[in-house]
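In this view, the complex is presented without one of its protein chains, the others remaining in place.
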Amino acid sequence: MKRFLKSFAATSAIALCFAVSSIAPANAQSKDELVWGDTLPSGLDPHVVYDVYMQTFMLNTYDGLYRYLGNPIELVPWLATSHEVSDDGMTWTFNLRQDATFHDGSPLTADDVVYSFKRLLEIGRGPSGALAPVLKPENITKVDDSTVQFLLNEPYAPFLATLPLVSIVNQELVTANEVNGDNGTAWLASNEAGSGAYIFDPDTYVPQEKVDLKRNKTHFYGWSDNADPIDVVRAYPVKETSTRVLALMRDDIQATDGYLPPDQVAKIDSTDGVSVRRDESMRVMVIRMNNSKPPFDNINFRKCVSYAFQYDGFINVVLKGLVSRNSGPIPNNLWGVPEDATGYTYDPDAAKKYCDKAREEGAPLDRTLEIHIQSELDQTTQAAQLLQQGLSEYGVNVELVASTWASLTSSTGSAESSPDMWVHWVSTYFVDPENWIGQMYDSSFHGTWKASSWYKNAKVDELLRQGRKETDRNKRNAAYGEAYKIIVDEAADLWIYNTIALRGVSDRLTGIKFSPVGSGAEFRWMSLAD
Amino acid sequence: MLIFRKLLQDVPAVIGLLILIFATLIAIFPELLVDNLVAANRGNILLRLQPPGVDHWFGTDDLGRDLFARVVLGTRSAIIMAVVVVLAAMVIGVPLGLVAGYFDGVVSGFIMRVTDVVLAVPQLILAIAIAQILGKGQESAMIALAATYWPFFTRTVYSEARRVRSQLFIEALEGLGASRFRIMAFHILPNVAAPVLIRATVGMGFTILTAAVLGFLGVGATPPSPDWGLAISEGRKYLPEFWWYATFPGLAILLLVLGFNLLGDGLRDLVDPKLRRSR
Partner (left out) sequence: MLRFIIIRLLLLIPVLLGLLLMTFVLLGLAEGDPAAAIAGDNATPEQIQRIREELGIDKPVIAQFGAYVVNVVQGDFGVSAYSNRAVGADIAQRLPATLELTFVSLLIAAVLGIGFGTLAALWRNSVFDYLVRIVSVAGLAMASFWIAIMLQLLFSMQLDLLPLRGRLPSGMEAPAVLTGSYLLDSLLTGRIDAFVQSLRHILLPALTISLGGIATIARFTRSAVVTTLQTEYTTYEEAAGFPRRRIVFPYALRNSLVTPVTQIGLLFGAFISSAVAVEAVFDWPGIGSYLVQAIFNSDFQAVLAVTLVIGAVYGLVNIAVDLAHALLDRRVAERL
């Protein structure tokens, strides 16, 4: 290898390179400029795009009525000062703060709040999925300049938890940029109309490549709790993992993404000036099984699969113990998980027993089963190959199919087109068991990627709907707990682990406040030393 | 056999030939180099990412599989890929080129216009799109590559056929009442065989490279295939610490493609004196 490189470098190439590289790099970062190496969202409209990366942009440039902070996570009033809810759990009234202003200086009022929720529902994309079933646009009303009221179609306990999903946009600015009644979506895809702690600089924006954010000195929250805030954040995503790690070590960037491969962690930790933050998040890795397709409709076969996966090997060796085992469909650090919850372990004898049983019952185990992976995400490949190895012991033939998020989520529209198995994570969008167990196993969500196991159990449906309607936390807890046990007992899917966010950061960067929502990407508390 | 003897005097071409013979051998009989073929597909996860050493000549990958065994096994898929794609492209491209070159008129014009359209975009760009549409996997990558490579044969055969057609002996044959099929198959085809052969040799090397790019971009072979491009794509995430993972599959590509190129070069020299290297 070395010799090859040497002989290669001996060609004229090296002469050219040296000639230019002898000029010293002028790469000194200024003190108040943070270069943030995480991925950018596919578009910038907070009512259209809705993915993990969008949360960084949303949390920094927009505000919502409520906001998630800290770990363990807490839901705190943000643009709202307080709220009341009627006894039937259907009418919600919010009082707004008076001192919030948008980046163009205009005040943020109840009109903007009403407009933002209506716009979200009208566009019908992004985060609206959590609200659309219970909220009609006409039932959002302004009571006075600082009061907004929502009338839900039915009681919906997670309502408050979904509020941070909805960014409040500047009505005047967005409507001024409407084209052919598009609700301003074309304009807002590359612009910003928020009130958040940082201001987007449209001139610097190259989609997926870079964007600069500047500090909003007049944000309502004030800057009193950060003596040395960062004035300019350059979001400059590095696409390749190895490049990203090196860029961090060379101080080209001061923070990587939040999902570093565990194999890169030791390397970073042993390098001076950089380290990897470990924060327990809420993001559960799942291997989905299409319960509607033989042989997965056989409970014994599903149990066989559940016992055939090397959970400990995967977690402790492949992932170097940098995640925590999560054996059911609710993150362990959230409420709703029953105290006496048990899960599956790697148990070859049990797996063999259940596979034999399934065979006796006539389940077609000879069919080659497909497991779909997301080729750009290594862990999906590794987990799938481990499962493939495990199942081959019992004569079950599994084939890996490389796919992408886009094509997987579009195939989950019907039970027939849904893959036999596929690997993915369920991240935090709103912090409520509804975000995981509720939307994953209630049969009314069939057709969405989250419910792609096509699991159907009348009792579970009832419990989950009860959990959704009930406002009393204890009763909700009990309902989710019972559903959890049934689903685990019926081995609907394989739940692998709950993520520990691994973000490589420069030692110069301090003040990161981690929260499972946004993965600690709120810039307002950060400082950058020289 | 004079040609063959001449080829043997060309040292680089012989090296290329030897590489190809060696690669074909281990593609058919990988046991010759690897005692434990199972280790290529089933790793010990406790031994993942081991550096190259006595037990694992090329080290191990992220699932603890022996990289040397996987690189050896990857030879088979690379060669199958190359041969199938180029043969399929020949089967489509050569007859079309013959027809277009021998006849005039609408059909000929249509064939060449379609060829122009396919050639209007670099092969890889089109192949990525086709492979993506067909769904991922080695088969769709093969179809995509064959579907975008045939015009090269059509072009080559077309211009050669045009040249041959204008020669006197074809006119003579036509005058004697030989059938068109007969003329194409027995008189024109042998005359275009040499450029087609060279194109095929170089094309196989080229196909391996393009297939590797597809594997690298995630639209080619799928795990757990020991495909080289895929291995580099998986291995790059472990750089720079676990450098062997991405390095050895790349060297394997280099060696095999070098084999095809050296041989192709040698053949070209034999056939086309204008490009003859040593004078």
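Just so it is clear, A and B label the chains in written order, and each chain counts residues from 1 on its own.
Note that a contact is a pair of C-beta atoms (placed from the backbone, for glycine too) under 8 Å apart; a residue touches a chain by one contact, two chains touch by 3 or more.
In this text, all values refer to a predicted model and were calculated from it rather than measured experimentally.
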Checklist line | Selected from B:87, B:107, B:133 or B:185 as touching the chain missing from the view | finding: B:133
Note to self: Given that one chain is not shown, which residue among A:64, A:126, A:390 or A:516 touches it?
What the structure shows: A:126
Notebook entry, point to check: Hey, which chain A residues sit against the chain that's not shown?
Noted result: 5, 8-9, 11-13, 16-18, 20-21, 23, 25-27, 29-30, 33, 35, 42-43, 45, 48-52, 124-130, 132-133, 185-186, 189-190, 206-210, 234, 236, 238-240, 242-243, 246-247, 250, 252-253, 376, 404-407, 409-413, 427, 429, 439, 445-450
Check: Since one chain has been left out of the picture, which residues of chain B touch it in the full complex?
Finding: 12, 113-114, 116-118, 120-126, 128-130, 132-133, 135, 205, 209-210, 212-213, 216-219, 229, 232, 236, 239-240, 243, 246-247, 249-250, 253-255, 257-258, 260-262, 265, 274-279
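The definition used in the following text is that only the chains that are shown with their structure count from here on.
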Checklist line | Touching residues (chain side chain A, partner chain B) in the complex | finding: 1, 4, 240-242, 246, 261, 263-264, 267, 310, 313-314, 317-318, 373, 375-376, 378, 381-382, 384-386, 388-389, 400-404
Next item on the list: Write out the stretch or stretches of chain B touching chain A in their complex.
Entry: 42, 45-46, 48-49, 62-63, 135-137, 218, 222-224, 234, 236-244, 247, 251
